[in-house]
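The complex appears here without one of its protein chains, the remainder shown in place.
Chain naming follows the written order as A and B, and within any one chain the residues start at number 1.
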Amino acid sequence: MKEFVLMLIGAALVNNVILARFLGLCSFMGVTTRIDTAAGMGLATTFVITVSSMADWAVQRYLLDAYGLGFLRTVTFILVIASAVQFTEMTIRKVSPTLFQMLGIYLPLITTNCAVLGVALLLVEGHMGFLAATLFAFASSLGYSLVMVIFAGLRERLVLAQVPRLFAGPPIAFIVASLLAMAFMGFSGISTS
Amino acid sequence: MTPPIASATGSHTIEGIARVVRVEGLVAWLEPEQTTSCGSCASAGACGAGATGLGTVASRIAARRFPLDNPGGLTVGERVVVGVDDRALIKAALTAYALPLFAALAAGGLAQGAYGSDPLTLVAMLGGLGSGLLAARAGARRLDRRGDLAPRFLRRARPGETCHPGQEET
Partner (left out) sequence: MSTGQYKTIVKDGLWDNNGVFSMLLGMCPAMAMTTSATNGFGMGLATAVVMAASSLLVAAFRSRITQEIRIPVYILIVAAMVTLVDLAMNAWMHELYKVLGLFIPLIVSNCLPLARLEAFAAKSPVLPSFLDGLFMGLGFTIALTVIGAVREIIGSGTLFADASLLLGPAFKAMELRLLPADMGVLMMILPPGGFLATGLLVVAKRLLDLRAGKEIQMAGAHGVA
């Protein structure tokens, strides 16, 4: 049990999807100008990553492994992810059109978010059981959301600072991100491996 | 989008720009102008989100039309600024996403603990997801009734106003 919990903390913080594995950087830079958009994107991505990881695990086990089609993994996984995003859109619309109004814009971009495909590929490499794989995906995406919100908070403060014109926008954001990555390196003491 | 505006209650109002596309008596139908979540306005870059969007339902702007009570005699083609409570967004996202996920994970955890078999856990998770989504629908209806989620009319947009202050289009 203890190793399990440590694995989850590792997935969320130690090997953070954004700051350690460098996945999902396009959205990291693009959506974090305000805390609320970062939070919305983070929650939406959490949902999509968890659901599509569940589907990807099943596809890997019952389709690719069973019929020796491992080489088709990239193509099938991306199809599964695109379908998961469509599924999410349709269900949110069914659940509440008003919620869809507010949350709909984040969804299409999640299809090409490297974090979704990356987490799916990682959990296939890990050869985990179904629940462990899903929790791994969930923990990784929580780590993603956490970092998105923290970074958005930092960038909101950054707006008030006087940044030299050459550094305005992405460069200063990258430098702040490197400091945040350094801070998160402090978690590596919890690593189990 | 513009930086948050603090109100007396301590919550912030997110402003967005929308265009009036249809007027039916006392209700005006608006289409949001921000088409990407990259943080830039309708002049999207390489994201691939445009008028037809990514071919998915959510990205077609027409699908995101919303009604607004027509107070000041709005006409078709006018651009207005609407506001949404930012707490409402978080509440909405949590209802829509967190509720189903937690239900799914709880169901899966219980199944794994009881039976320890992967296929059974899979089925249990799907069941949990389904019931979580139903709960989310109920939660969304409740939020709807309390009027938390609806955008409010703030003002008409100035001629060159875009989502970004200081980047007025000429």
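FYI, contacts are C-beta pairs under 8 Å (C-beta built on N, C-alpha and C of every residue); 3 or more make two chains touch, one makes a residue touch a chain.
What you see is a predicted model, and the numbers here were worked out from it, not measured in a lab.
In the complete assembly, the contact with the undisplayed chain comes from A:Ile172, out of A:Ala58, A:Ile150 or A:Ile172.
Listed residues A:Thr46, A:Thr91, A:Asn113 or A:Ser140: the one in touch with the omitted chain is A:Asn113. Shown as candidates are A:Met29, A:Ala84, A:Leu135 or A:Met148; the residue that touches the absent chain is A:Met29. Summarising the interface, chain A meets the missing chain with residues 19-26, 29-30, 33-34, 71-75, 77-79, 82, 111-114, 116-118, 121-122, 125, 155, 158-159, 163, 165-175, 177-179, 181-182, 185.
The rule is short, and it goes like this: only the chains that are shown with their structure count from here on.
Of all the residues in chain A, the ones that touch chain B in their complex are 30-31, 33-34, 36-37, 39-41, 43-44, 46-47, 50-51, 54, 58, 61, 85-86, 89-96, 98-109, 111, 129-131, 134-135, 138, 156, 159. Listing the residues of chain B that touch chain A in their complex gives 1, 3-4, 12, 14, 32, 34-39, 47, 49, 53-54, 56-59, 63-64, 66, 84, 86, 88-90, 92-98, 100-101, 104-105, 108-109, 112, 118, 121-122, 125, 129, 133, 136-137, 140-141, 143-144, 149-150.
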